[in-house]
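Worksheet: the structure to be examined is printed underneath.
For this view, one protein chain was removed and the others were kept in their places.
The block that comes next holds chain A.
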Amino acid sequence: MASTHVTKRAKYKTTIKDPGTPGTLRMTFEKILFVPHNPKSAGKLDVEFRYIKGQKHTKEGSNKPPWLNLTNNQNGSFIFEFENYSDLQECRDFVGKVLAKGGEVSEKPTVAYPDEQLSAAEMELRIKLLQEDSELQKLHKQFVLSGVLTETEFWATRKKLLDREASKKTKQRLGFKSAMISDIKPSTDGRTNKVTFNLTPEVILQIFAEKPAVHRAFLSYVPNKMSERTFWTKYFRAEYLHSTKNSIAAAAEAAEDEELAVFLKQDDILASEARKKIRRVDPTLDMEADEGDDYTHLPDHGILREGSKEMTESQNELYKRSLSQDINRHAAVVLEGRAVDVELEDTKAVAEALAQSKQKSSNKGESDGDTSRERLDRLSRMTEIEDLQGPNTLPLAPLCIKDPRDYFDSQQANALRSSGDALGEIEQIKCGLSTQEVYGSLRESISSIKAMGLKEPIVKPEVAHQVFDALTNSISNTKYHIGKNPQESVLDRLPRKTKEELLHHWTSILELLKHFWASYPITTTYLYVKVNRLKDAMSNIYPQLEEIKGSVPSELRHQVSLLVRPMHQALDAAIQHYEASMQKRSAQSGERPNGYV
């Protein structure tokens, strides 16, 4: 369908029950325009397509009239009734095309009313998540497949999981290997004198990063002047010459072959980079500045040939490169990390990507106005002697939690004892401030915010850290105890099977409760149905819990009942609430909630 718009006669209905306003529906790639026949009626509509999330329609042959339901991203919907099914199909295809262009929603038509449209990728992700996490899979099986929860409901509470999974797709970047490139050892075939080097794009990237001159040579020579193969052959020939430490031979070879000379010479790019970098180093390390004041080491002054000063051969120095230089360079590159983030396939691509990233970083480097400021700050921080300073406590009032159990309710029964400890510890932290002081400090900070606006860290990181420490103290405590002494955990003393069952029940109860409480207040029939389903599922758990209690050996029964008790309590509370609200509902059944069909 090549047409850029569709125009059909249709009726626009605000709800399903609405008899509809007759008019003309015109859809272009950008927007949907509905003009009623009767200009006085109110049903005029003008919606941009980008707000449309998906479409639903009735099937031909069902007893419903041809409806097209377009949902927008605020969960509202526009329903159009067409004169016949072919019109509907045309419009449906058009909408499908436009939505596909938006790339958001697949065209998989679904009929089930509360279902959402899923892209294949999302589906895949969910399947993957289920496969990876057996507990999740169990829950899914238990509730979704048995019909207690729908697929959407199940995942709606796990949006975060889906998000995180999605963001994880950008993998952690790998750094360079710690091994040096000179460690690439050739393999020989054993018969001839030929050696073979295996170069991976990984290694090549490392070579380029460590030797900018080779990188530059590669960009300018390959493939115009020589093939990539010849290039690397020359490179390793140069490396071989270098490894023989025979600088005279290297000089001779370099004189004959100017391309080879590029590899043998000192790297001029490195030298110029070094000069640039040296301006940015910490002044407390800058030994280069010392040379400025060193008047005894003028050429030929001072004492030569003493143990410390050794001779350097000046001849052929151009072609000498020491191992220490290589090591330093290597470590610097490893430290800098990988600047390029491309799929390593093609050498050429690698070379160009590296060149680009260098360009960027050099541009960035030019605007280093405040780096010197930063350097000075650092210097002054370093000059202070930390332990001579007074105790550097920041004004803070520890949070006072009346019942830590409220806070740490995710902890299990065995955590209770240690959280009791934590309570004690929290009390031990001296409340260094009186209420007035706290109030004063609050006022002060508010007025400073008024004056200066919010500054970057609103709370000082140190303060935040300290408060956080106090809060999490007991969590880490519990973990510590459990990790340290397995005997202290009640669960570990139970038989394996019972333990697993208990844990499973605990998670499934949590899941159910989560959905249950999330459904209140009940505003739609859908929720009403859902709550009923959940309630049934919950009441099924009681006998199961009793069964577990009965199955354990008598000496552990008490422990188990301790563990089960909070579950019971939670369930009881939910069911009580359910019953109470049911009564209320029946009392005022005359009124119907919004959207009740």
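Observations
The criterion applied here is as follows: a residue touches a chain if its C-beta (ideal position, glycine included) is under 8 Å from a C-beta of that chain, and two chains touch if they have at least 3 such contacts; residues count from 1.
Operating definition for what follows: contacts and distances are computed from a predicted model.
Only one chain is not pictured, and the protein name UniProt records for it, out of "Cytosolic iron-sulfur assembly component 2B", "Glycosylphosphatidylinositol anchor attachment 1 protein", "DNA 5'-3' helicase" or "mannose-1-phosphate guanylyltransferase", is "DNA 5'-3' helicase". Residue-wise, the contact with the chain that is not shown comes from A:289, picked out of A:127, A:174, A:252 or A:289.
Although one chain is not drawn, the whole complex shows that of A:328, A:434 or A:532 it is A:328 that touches it.
Annotation: of A:225, A:275, A:497 or A:514, A:275 touches the absent chain (contact as defined above). In the full complex, chain A touches the omitted chain through residues 178-180, 183, 274-275, 277-278, 281-308, 310-312, 322-325, 327-328, 331-332, 334-335, 372, 376, 379-380, 383-390.
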